[in-house]
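Only one protein chain is missing; all other protein chains are in place.
The block that comes next holds chain A.
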């Protein structure tokens, strides 16, 4: 959810996508300005925050970098529910990761917040030699599904800040309740959590 108070907006943002697409690398580039060749697999989900200034407001992103492993799939809603924005990441050198990205988009459309700002990131754009997904295909798909699309490279930093800024600009400004306590307000019953399992 996004909340505003004196033009300071808190926005929960979730990164989804196949393992190895570069979600963690994108976040680390955006938050810490770093890139490592051998990024370790994420376990569960890691939390980061980063503030950006757009026009007349500051947006504090509360970022969930999810693991993307199959075992956590049924648990993904706990990370994307209530999110104001999502970046669905695929690896331009890997067609399967693009297919996987489409599945995430479907799931978000079915389950997520209808006002969610969704971005499609074709990452590893520096690896043109290995390209497997044409940008036109991704662009078409994005348009059809109401996402905006950028090719990014966590390695070279190309379009990384841009994609977050673009999201910040598109966030609905005056959305519902502020969230002073920082608690996520959810309507789901907690039993769901108790019975959660990896392949339920």
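Odds and ends about this structure:
Rule of thumb we're sticking to: contacts are C-beta pairs under 8 Å (C-beta built on N, C-alpha and C of every residue); 3 or more make two chains touch, one makes a residue touch a chain; residues count from 1.
Going forward, contacts and distances are computed from a predicted model.
Per its UniProt record, the hidden chain corresponds to "Vacuolar fusion protein MON1 homolog" from the list "General transcription and DNA repair factor IIH", "Ubiquitin-conjugating enzyme E2 1", "Vacuolar fusion protein MON1 homolog" or "Dynactin subunit 4".
In the complete complex, the residue from A:28, A:83, A:119 or A:168 that touches the missing chain is A:28. Only one of the listed residues, A:40, A:56 or A:129, touches the absent chain: A:40. Touching the chain that is not shown, out of A:7, A:71 or A:169: A:71 (per the contact rule at the top).
Taking the complete complex into account, residues 19, 24, 28, 40-48, 67, 69-72, 75, 78, 181-184, 186, 188, 190, 192-200 of chain A touch the chain not shown.
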